[in-house]
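Note that this complex is displayed minus one protein chain, with the remaining chains in position.
In order of appearance the chains are A and B, and numbering begins at 1 in each one.
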Amino acid sequence: MERPRHQGMAKNTYMRWRLPLICLLWEVAMIVLFGVFVRFGPEADAHWEEEKREMNLTSDIENDFYFRYPSFQDVHVMIFVGFGFLMTFLKRYGFGAVGFNFLLAAFGIQWALLMQGWFHSFKSGKILIGVENLINADFCVGSVCIAFGAILGKTSPIQLLVMTLFQVTLFAVNEYILLNLLHVKDAGGSMTIHTFGAYFGLTVTRILYRPNLEQSKDKQGSVYHSDLFAMIGTLYLWMYWPSFNSAISEHGDAQHRAAINTYCSLAACVLTTVAFSSMLQKKGKLDMVHIQNATLAGGVAVGTSAEMMLTPYGSLIVGFICGIVSTVGYVYLTPFLESRLHIQDTCGIHNLHALPGLIGGIVGAITAAAATEDIYGKEGFIKAFDFTGTYQTRTPSVQGGFQAAGIVVSLLMAFAGGALVGAILKLPVWGDAAAENCFEDDVYWEVPEDEESDVYHMHSPDKPASP
Amino acid sequence: MERPRHQGMAKNTYMRWRLPLICLLWEVAMIVLFGVFVRFGPEADAHWEEEKREMNLTSDIENDFYFRYPSFQDVHVMIFVGFGFLMTFLKRYGFGAVGFNFLLAAFGIQWALLMQGWFHSFKSGKILIGVENLINADFCVGSVCIAFGAILGKTSPIQLLVMTLFQVTLFAVNEYILLNLLHVKDAGGSMTIHTFGAYFGLTVTRILYRPNLEQSKDKQGSVYHSDLFAMIGTLYLWMYWPSFNSAISEHGDAQHRAAINTYCSLAACVLTTVAFSSMLQKKGKLDMVHIQNATLAGGVAVGTSAEMMLTPYGSLIVGFICGIVSTVGYVYLTPFLESRLHIQDTCGIHNLHALPGLIGGIVGAITAAAATEDIYGKEGFIKAFDFTGTYQTRTPSVQGGFQAAGIVVSLLMAFAGGALVGAILKLPVWGDAAAENCFEDDVYWEVPEDEESDVYHMHSPDKPASP
Partner (left out) sequence: MERPRHQGMAKNTYMRWRLPLICLLWEVAMIVLFGVFVRFGPEADAHWEEEKREMNLTSDIENDFYFRYPSFQDVHVMIFVGFGFLMTFLKRYGFGAVGFNFLLAAFGIQWALLMQGWFHSFKSGKILIGVENLINADFCVGSVCIAFGAILGKTSPIQLLVMTLFQVTLFAVNEYILLNLLHVKDAGGSMTIHTFGAYFGLTVTRILYRPNLEQSKDKQGSVYHSDLFAMIGTLYLWMYWPSFNSAISEHGDAQHRAAINTYCSLAACVLTTVAFSSMLQKKGKLDMVHIQNATLAGGVAVGTSAEMMLTPYGSLIVGFICGIVSTVGYVYLTPFLESRLHIQDTCGIHNLHALPGLIGGIVGAITAAAATEDIYGKEGFIKAFDFTGTYQTRTPSVQGGFQAAGIVVSLLMAFAGGALVGAILKLPVWGDAAAENCFEDDVYWEVPEDEESDVYHMHSPDKPASP
């Protein structure tokens, strides 16, 4: 059942040849590149028995799989169910939210395995992968999911795939600069994932500014059930965030500590989100948008420092502040960004990822700068910041400076990359919808006859009585 | 779009200053108390390298994190998604169910870390926390989520926070009496979590009795989709219950055994629930309320004994009985409690947690009393009941007696505590809604314009044609 469409500004959203072509070609490219480059790492290769002997490992439990696989699966859920369902809050864009997120993430993880592999796991001409690579690929795609939040409902699946291609590439470059050149710590990705991903997405949406977007205003809201679907996303992100921030930390105390810090920060964040959600509303009622989003800011904001000796009360403080910053952002900043700066941020990623990401980078820099051998122990200090080899003589305050530099680099990469990609996505060949058809699944999806229509028919006299 | 409200008995549900104030003040208190008391335990502290050497550990995999973190995450899902979504069955209280559960649990876990920490992890003036503390905090909050089920839809968020504050405190005291003074085993919390939590909640709801509650009768039911949302909660509770009952058991066989026993009990419980749901209904049809709730009773009822040598068939028997008891409870007992004893139990926690919790305590006492060195092995026997130090000479039958005493203590604490807290919550300052506005999200939440209204408008002539 086709709905009538507005005539003016009709755009060609016909996907039939463009979308299949890009999917198939790119997937073939993946196969070729994987064929040339990707092999199992030593812990996933059948030669592991020999490897074990060489490394004097007495048990299979020493395989990295058992240290990281549970966290990997939690992260995997965050990317596909967490981000996917968080974005289903729109009343008529649930298919696009979950479905396009699924598509871009499935492509992105393959491309990320390659890009990150070349930078970090390249040995004698091959990329050797293991469970840690899978986590990192999911992380990388996480930054694309974040950017997707800014342009949700306004772009075609092709645009999303193009953005994924470029953003994953730039992510890997930025990550390489931070982790390898600046020797920065960022296990939970406050800088590499959240700051970069969010400002990238915000720049893209700025360039794709749609002056007539109020034409689809009626579809930008939620309905009762769509808000509950979104809460599935929120809760999975919230619950598994301790796994996110600890997934690639060093074995042992670092993983343990990162989980605890994140747990604490997130708990505090809920309280201040609720407080400010009620306080900033005349009727004092809670707003689902805040509960769905600002409660997560605490996880973002300890992304860099969670594996450090931030301490539980330090985490509470960070969460406390971020719940406030994020909720205030939703109430005041998002409308301001839209009206004054022409940044149309569908999901409010500026409040959930950009600002908390910046705070996370800063908290990380401060926590690193404040590190002492007394707090960490002699060995723990070296292990925590990897002050070995070339970095043997780096001091905490210098590390803090480099951490701060990491924020700046991430921001610059995001702005430059976002501008470039935004310009590419503005080309009129990608099949995005007209303003009045934004936030509407019907453009790219076969949508079942509406429940609403059913209802109507049910009581209309011209329909045969239902059995 | 405000709905018109009944005039009579208008209550002040305005939250704007009260709720923010309590959230902010309490969170500040948490920060101060965490700052004074809470530090990382040895396995999460950066000094772990030295710790490992002292304890002669050769691998990071010996860190408790790897023994318990996967179970912790499962428990975490149960508390936030499990309980949260289980309660979304009401047609117009989904936001409150998921959202208030989120709020009280986020506050509760912080306060529980402190309360339980003072009792169990207090060393040289500091509370040292690790993953086991996180699990225990989640457990403690679980008892509050249970109590929430009894008063669901009838209380303000402030009342819930006040109840959480007191209930967590009393939980910790009760738990201390049971585990430390009576030396009782209760790894899955049949007594400490379920019996205590449920009778506490039932006492509270008795004291908050609302004679005119039938005024909101039309909102006490479910709709088709809300029942499916509730099934998400049910299934996550059901699937992860083996993790719940095994999460804090001793490493090795005890965790393994607890998971198997729980798996068996839950499976049997589904069959008898279905049987009695159909049998007790004239038309022989299944009732979603039973499937959503009574299927879980088997998990509650092996909470004490799952880590003991209950055996798989013993677990099946327990599950078999509890499916019946719980379903019969929903059909006959809940209406009786409401009409005769004025106990208005929204979710029927008496059938899901109270009765099965009591059965669980009794099964635990019997299983403990029946333990022999033959069944457990000499070392296993001592390890299973921790018959060391002061308890070296305790016999199984004495242990069984103490287990039974644990049930009685939990009941007394629940009744006394529930009465006290109920009286506090009855004060007319907490902003609860009038009877005719119960079970309605609109009181405390910004609710999006209804789907239903949309439909109506869609077909009304005065609305501009939608695009």
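The rule is simple: a residue touches a chain if its C-beta (ideal position, glycine included) is under 8 Å from a C-beta of that chain, and two chains touch if they have at least 3 such contacts.
As the structure is a computational prediction, the values presented were derived from the model and not from experiment.
Within the whole complex, the absent chain has one touching residue among A:His225, A:Lys285 or A:His350, and that is A:His225. Contact with the chain not shown here comes from a single listed residue; of B:Met87, B:Val141, B:Leu316 or B:Ile362, that residue is B:Leu316.
For the chain left out of this panel, the touching residue among A:Phe107, A:Phe171 or A:Phe402 is A:Phe107. Mapped onto chain A, the interface with the missing chain covers residues 14-17, 19-21, 23-24, 26-28, 30-31, 34-35, 38-40, 43-50, 52, 59-61, 63-66, 69-70, 73, 76-77, 80-81, 84-85, 88, 94-95, 98-99, 102-103, 106-107, 109-110, 113, 129-131, 134, 157, 225, 229, 232, 444-451, 454-455, 458-459, 465-467.
Those residues of chain B that touch the chain absent from the view are 3-6, 61-62, 66-67, 70-71, 74, 91, 215-216, 218, 221-225, 227-228, 231-232, 235-236, 238-240, 242-243, 251-257, 259-260, 263-264, 266-268, 270-272, 274-276, 278-279, 281-288, 291, 295, 309, 311-313, 316-317, 320, 375-377, 379-381, 383-384, 436-437, 440, 452, 455-456.
The definition used in the following text is that only the chains that are shown with their structure count from here on.
In terms of their C-alpha centroids, the spacing between chain A and chain B amounts to 31 Å.
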